[in-house]
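Report on one structure; see the data block that follows.
Yeah, one chain of the complex is gone here, protein chain that is, but the others are all in their spots.
Moving on, here comes chain A:
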Amino acid sequence: MDLSPFEKDNSVSCRLASQIPDVCKMEDCCLGIDEAGRGPVLGPMVYGICFCPVSKKEELKSSKVADSKTLTEAERENLFQKLDEANSYVGWALQILSPNTISTSMLQRTKYNLNALSHDTAIGLVQYALDSGVQLKEVYVDTVGPAEKYEQKLSHIFPGINVTVRPKADSLFPIVSAASICAKVARDRVVKGWNFAEELGDVETDYGSGYPNDPKTKAWLLKYLDPVFGYPQFVRFSWSTAQTLMDSKAVAVHWDDDEEDGEKTAQRQGNKSMLSYFGASAGGNEQNHQTHRFFTERRLKSLSTL
């Protein structure tokens, strides 16, 4: 697996793929989808697909691919090696969603939540397989959100393909297990060799599992918190763990789509209290001078002091 396209710029989403086996363009194929790194506050989320001809399903089973979570790292690497070598009939593709992509999606003005991002990534990968000429007939997916709805959505987008969405699909269907191994291996490698774009000097790489409840991860997050910038792009800013730490330890940053309320905001926005309309004619007290709209439209003010 050549990760260099992603490592060149790890702030964006990146697709890696194997060669498409010729047999997959001729015969009916099945495809499995799984993801790795959904929960951690650190590092990317990786989506993987694996596909092979329906007729070769049994062969895949005999190669003992299993749910990636039941395997050690060494076993996973080993199995990925096997999958990659079986390139005469097994193909794979990965979408690495950088932590920066996740942060900016979830925190943008119109929120794009993780489920929607996951669904769209999965759909994108299936489309990639179709566009590459893979004769897809069956798709197996580990669910994100309610399985039934997800299945309906996918069936609707890909008519003519038999879509099966199941929780724990990675232990039920070998092709999903294979996809999960590809995704997990890619994530492990990316996290281990993360190139920090920021100038941090020698970064401590012992950040634990990257899950919010891991004490090592928490300690690392505390150590690398910058009061102005927050975190390196390795951290998912949209995770509440990161947000809570920034709220308490970093400088407050205000955006114009922050939800604020209370009197002060109202005053800042120039809103008048309802009561002011009922008071005795407040005309005389107010400053009579009204700045011309040439200036107010351009947000220009005179100053009395610097």
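We adopt the following convention: a residue touches a chain if its C-beta (ideal position, glycine included) is under 8 Å from a C-beta of that chain, and two chains touch if they have at least 3 such contacts; residues count from 1.
In the analysis below, contacts and distances are computed from a predicted model.
*Asks:* Tell me the UniProt protein name of the chain this structure doesn't show, selecting from "tRNA (adenine(58)-N(1))-methyltransferase catalytic subunit TRMT61A", "Ribonuclease H2 subunit B", "Nuclear cap-binding protein subunit 2" or "NADH-ubiquinone oxidoreductase chain 5".
*Replies:* Record says "Ribonuclease H2 subunit B".
*Asks:* Identify the residue among A:T70, A:N115 or A:N162 that touches the chain left out of the display.
*Replies:* A:N115
*Asks:* Can you say which of A:P5, A:G39, A:G133 or A:G193 touches the chain missing from this structure?
*Replies:* Spelled out, the listed residue whose C-beta touches the missing chain is A:G39.
*Asks:* What is the set of chain A residues that contact the non-displayed chain in the whole complex?
*Replies:* Its contact residues with the unshown chain are 38-39, 113, 115-116, 119, 144-146, 149-150, 228, 243-244, 247, 252-256, 258-260, 264, 268, 288-289, 291-295, 297-306.
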